[in-house]
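Here the complex is missing a single protein chain, while all its other protein chains stay put.
As written, the chain order gives the labels A, B and C, with residue 1 at the start of each chain.
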Amino acid sequence: MTAQSHRNPTGGRIDRARTLGFTFNGRYYEGHPGDTLASALLANGVHLVGRSFKYHRPRGIVGSGAEEPNALVQLGQGALTEPNVRATQAELHDGLAAASVNCWPGVRWDIGAINGLLGGLFPAGFYYKTFMWPARAWRAYEWFIRRAAGLGLAPREPDPERYDGTHAHCDVLVAGGGPAGLAAALAAGRAGGRVILADEQAEIGGSLLAGGGTIDGRPARAWLDDATAELAGMAEVRVLPRATVFGYYDHNYLGIAERLADHLPPAERAGRARQRVWKVRAGRVVLATGAIERPLVFDGNDRPGVMLATAAQAYANRWAVRVGDRAVVVTNNDSAYQTALDLSESGVAVALLADLRAEVPAALAQRLSRAGIEVAAGSAVVDAAGGTRVTSAEIRRLGADGTTLEGPARHVPCDVIAVSGGWSPAVHLFSQSGGRLRWDEAIAGFVPDISRQAEVSVGAARGTFDLAAALAEGARAGAAAAHAAGFGDGTATAPAANAREVIAPRPVWRVPSAGRGKAFVDIQNDVTAADIALAAREGYSAVEHLKRYTTTGMGTDQGKTSNVNALAILAHATGTAIPAVGTTTFRPPYTPVTFGALAGRTVGPLFDPARLTAMHPWHVQAGTRFEDVGQWKRPWYYPRGSETLHQAVARECRAVRTSLGIMDASTLGKIDIQGPDAAKLLDLVYTNAWGGLEVGRCRYGLMLKEDGMVFDDGVTARLGPQHFHMTTTTGGAARVMAWLEEWLQTERPHWRVYLTSVTTQWAVAAIAGPNARRLMAELCPNIALDAIDFPFMAWRDGTVAGIAARVFRVSFSGESAFEINVPSSQGMALWQALMTAGAKYDITPYGTEAMHVLRAEKGFVIVGQETDGTVTPGDLGMDWIVGKKKPDFVGRRGLARADCKRPDRKQLVGLLPQDPKEVLVEGAQIMADAAAPPPVPMEGHVTSSYWSATLSRSFALALLKGGRARHGQTVPVHAYGKTSWAQVTEPIFYDKEGEKLRG
Amino acid sequence: MLLIACPFCGPRDETEFRCGGESHIARPGPAETVSDERWGDYLFNRANPKGVHLERWLHGHGCGQWFNVARDTVSHRVLAVYRMGDPPPKDLTP
Amino acid sequence: MAEIVLRQSPLDHLSLDARAVAEPGPAGVVAGERRFVAKVNLRGDPADEAFVKVAKGALKVFLPTTPNTVDGKRDRYALWLGPDEWLVIGAPGTEGRLVADLRKALDGIVAAVTDVTEGRTVIRLSGVHARETLAKGCGLDLHPRAFGRGRCAQTRLGKANVILHQLDDAPTFDVYVERSFADYLWRWIEDGASEYGFAIVAEPIMAALKARRATR
Partner (left out) sequence: MKYSLLGLIKGAGNHHKDWPAAWRQPEPKPAYDVVIIGGGGHGLATAYFLAKEHGVTNVAVVEKGWIGGGNTGRNTTIVRSNYLWDESAHLYEKSLKLWEGLSQELNFNTMFSQRGVMNLAHNLHDLRELNRRVSAIRLNGIDSEFLTTEQVKAFCPIINTAPTIRYPVLGASLQRRGGTARHDAVAWGFARAADRLGVDILQNCEVTGIRREGIRVTGVETTRGFIGARKIGSVAAGHSSVIAAMAGLRLPIESHPLQALVSEPVKPVLDTVVMSGAVHVYVSQSDKGELVIGAGIDAYNSYAQRGTLQVIEEQMAALIELFPMFSRMRLMRQWAGIVDVCPDASPIMARTPVEGFYINCGWGTGGFKATPGSGWVFAHTIAQDRPHELNAAFTLERFSSGALIDEHGAAAVAH
């Protein structure tokens, strides 16, 4: 315990009964439950925690929470490591291991500090002005720059932890659990509304946790305990500590990042999610996000030991930590007076409080002098001396205009300088919501002005710093929000608190320099006041230009402590008023959110659904290789033993051509179409005519977009006079369904047609080959199967292997084939029955690859392979399917456009490589002139290319300029440096007359 | 995440819907009478206003119905929801 | 009935029954598959009195016209899916009769009757944390004030399209999911519910539990 040199024996909200051991940069320290890494380090007298981004200057702990710009550490090790964690937000746990980032070999002796000496060479945007010679060398310069930049280290192993996400709805979402937020949640909760109160800290309470004050005549902390207890007892109130409202999106949709396990030692995290993202739809939002104290910009203001006054106060009161032995406090407003008192009470000798204002608050000043603390009015700290820790502060009197210094310099030895440069309301979420900000001279900060969504800001978040007023605002807002949702009468009584009169702060944005030191505005990105002046001189005077040119406000803290100072200094440099300079838009997230938490459970096996057919388990058993088609898992090929893809596909094709093959065709889209106008719909969306199709027959159809380009295809059967069964491509099912509904609902609302998707109602086994009919004859007693009674492109109902089935005589393979549709739950039974009965024909399951080969031998196109959204039916040689006499169909007018009539359009042809053993690369380009140097004119490309076991040679389909007129020509085909020659043919290679599939 | 009030199912998250783009575009015809320019205008040209946009949405993950939405393309506020075939509401101030 | 024996539900390959417990005990979420429930999709114009009357006659169930509600009895009820669409639910094996009766009754009336029994399966989800489990992947407000017994909705759950139907205040939900997505959705639910204590129960137990609650 005594190891904690700067921990007081009493006070604070830590549990001294338990001691937690942790390491920082390899050294062992101790702290207590309730500590953050920062408070524990300070309790051990450690201020130096890192090196700065650019100059590698030693840096300490500046804040006590989300605003921390400096104290970034690498937390944890191995797969659990995490870069750039704010020490002020990392809760201490036993065994925690942290290290400084961006320094080598160590934080005390850092080689990068050399940059500090060369500092003059690195003004804002220096890299835009150099590293340009020689032209090719940038990658080399870049190598060094990249290694100099960046902060922590990305993990190198997959994240072993789980994350979660959930949706939530509430009448009132309260962001921030400080006094105003608590008052709002209480009021809304008491009225009966559904309330979510989220606060980023481990403990609800906000400023009440660190500050003093009394509420309803009792110590604020006592009121806090009652308030949290009451909220915990309300059934419809959900209180989320360790939960940062990070994003405010459209229509009152907000994101909350909840840390569920980060505060636990890894051993205790097992099984539970590490973090959870809440996606909240809120009726009303109360923004009680508080305010962020600003540093003062003076020379050496980045030395370890220079910290925000509130932080110093919080460490003293909440964590019972003495931030140093001897402190100087410097402020431009009232708040730091209490800090001075609290510090000295906690045992820190406060040498002096310098108030930039000539007129100081009398009452407070008296209390300080009673405590023996000198108040230097109209004075400022103009320089902080020291190295890895501040050693003294130089105090000077400020001139009336704040730009000059008067009188002699006083050098006050100290190891801490507590700074308060005024307060910036945390308007981040308000700004994200689309709200507009207004510059408030009285508090010298931006405050919410015009709301765009159903929200209201209360307390310090809107510049109301007085406790009593903040409580009242909160209570009023909570009650009103609940009332808007139909709960309560909209009124609420606020707890009483002692009000204070406030003397306006004196903004001195750049404390005049006494020497030549660096005065930092953005401490994390090493942006100095001089950098901002330079940017202004060079014309980067738009605030966004300033940010991007100097990188001010672009760090992991997104400028929480620096934005307003930077703006003001820019305004000064350009001689404009701050409101005229404007502010930058705040982007989500408020504080960084873990990628894993945003992904939630949508990772690994749950990343995206794999859609499975009824026969899938059989395929898995058979050792099938699957192909991803959209979300579907489709059998690609069925290797036997050590077969390659090539061997397996050849065998599967041979089986279909010579005996019998079986394929799982369940994934084809299926749409049930009913109604008096069903045929009209088909006439509209297909290019051919449907009125004449008899019940019991089916027909192939092509669908076009309005521009005349092929969009989907499939076979549709007429089940009854007003009843059709449409099939679509596997990938196109959902698209086509939406397409049909769109035409029906938006263009033809008076048509009486109903569509129902039945894709998964049916499992489909397609059997194809010379023996297909024989097998059917065995298993299907009740359908006449001969070619006359059951012709090609017909369907029949019956039973197959005792299973009620609808059988289609369609063929995509070119062989005599039957597509057997059965209720999905019996798909497996059907498949097994067919496999068993088909054994005598050596029935062979074939996958998509063999199917592609077989259909290509027949010249059947695959939408998406032969087509790419730029292909018309004519291009495919399918003019025969385009109804000439039809008055209208989707795409008809598109086809009539000039470009669709060009004779030299790319048209589908067959290709026979000169070397019959060579299988052309799918995607290979057809050159106009094999000898031409690049850029080589191209005339088309190979869309499909295979080895044909049937033809025992290679062949291909291609789209070729004016191809139909070029049969017989030999063309050069090129891919990957290899040019091959192939003869252009008709795009059909097998059973041209179609006897087989009709037979 | 926009909240869109399906005229049939009530308010649902944007992700249940599909945006079908500008609404009230009449399909010209009969085909013979339509010039290439007119057809191209129908196919491709859009008002794309900065302000109130009349657009079609499909409740694809819900009731499967198409309907119209009047939405401000700057604030994303939904000003009105109305059924297919209905004319847009008169007063649509963003 | 040989083919019945041969029927397979889309979750059979996960052999849930083998993992099922007789008494879920303290599990926060209890789930199981309701196999082969009869499902018939019915389309028609609710403004057409003939349609409504005839459908009611054939079904012995009112077609709800209030969006997102369910009407009917324990083993035969209709879910509102859209302004002109309902899903009629019946006991396993009754789909054939349902379709036949409806088609016969609606002859000459503009309507559509489609058997979708095989296209979807039902995952029943029950227990004090059933709501939280669904909320992880469903944007609907499932709070009792917004959604309750007798309510249904077509929506998204994880990355699957589903129909939710709340049967009681346990709460118990029936989740209708497209057969090809069933494997994914089951894994999704089991993963999401694991933190609350998850138990699988077979159908009879499911029914018993429900009955027990009903009597409370």
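Annotations for the structure displayed:
As a working rule, a residue touches a chain if its C-beta (ideal position, glycine included) is under 8 Å from a C-beta of that chain, and two chains touch if they have at least 3 such contacts.
Please read these numbers as outputs of a predicted model, since none were measured by experiment.
Looking at the complex as a whole, the chain kept out of the display touches A, B. Checked against the full complex, the candidates A:Glu157, A:Asp401 or A:Asp786 give a single residue touching the omitted chain, namely A:Glu157.
Contact with the undisplayed chain is limited, among A:Ala454, A:Ala484 or A:Ala610, to A:Ala610. Here one chain is not drawn; of A:Arg389, A:His545, A:Lys680 or A:Arg964, the residue touching it is A:His545. Counting over the whole complex, chain A has residues 80-84, 120-121, 123, 126-133, 135, 138-139, 142, 145-147, 149-159, 161, 163, 165, 247, 249-250, 253, 255, 277, 279, 434, 530, 534, 537-540, 542, 544-545, 548-549, 551, 554, 556, 558, 587-589, 592-596, 598-600, 602-605, 607-608, 610, 627-629, 636, 707-708, 864-865, 868-870, 894, 897-900, 921-925, 927, 933-938, 941, 974-977 touching the chain that is not drawn. Although one chain is not shown, part of chain B still touches it, namely residues 1-2, 14-15, 18-19, 21-22, 36-37, 39-41, 43-50, 53, 55, 71, 73-76.
Keep this in mind: only the chains that are shown with their structure count from here on.
By number of C-beta pairs in contact, A-C leads over the other of A-C and A-B.
Chain geometry summary: the mean Cα position of chain A and that of chain C are 33 Å apart.
Each chain gets a centre from the mean of its Cα atoms; for chain A and chain B, those two points are 28 Å apart. Touching of two or more other chains is recorded for residues 139-140 of chain C. Contacts with at least two other chains are made by residues 279, 281 of chain A. Per the touch definition, chain C reaches chain A in the complex via residues 2-3, 6-10, 13, 36, 41, 43, 84, 110-120, 132, 135-141, 143, 145-146, 158-160, 178-181, 183-185, 187-188, 191-192, 195. Listing the residues of chain B that touch chain C in their complex gives 1, 8-10, 12-13, 15-16, 61-65. Per the touch definition, chain B reaches chain A in the complex via residues 1-3, 13, 18, 20, 27, 29-31, 34, 36, 39-40, 42-43, 56, 58, 60, 64-66, 75-76, 84-85.
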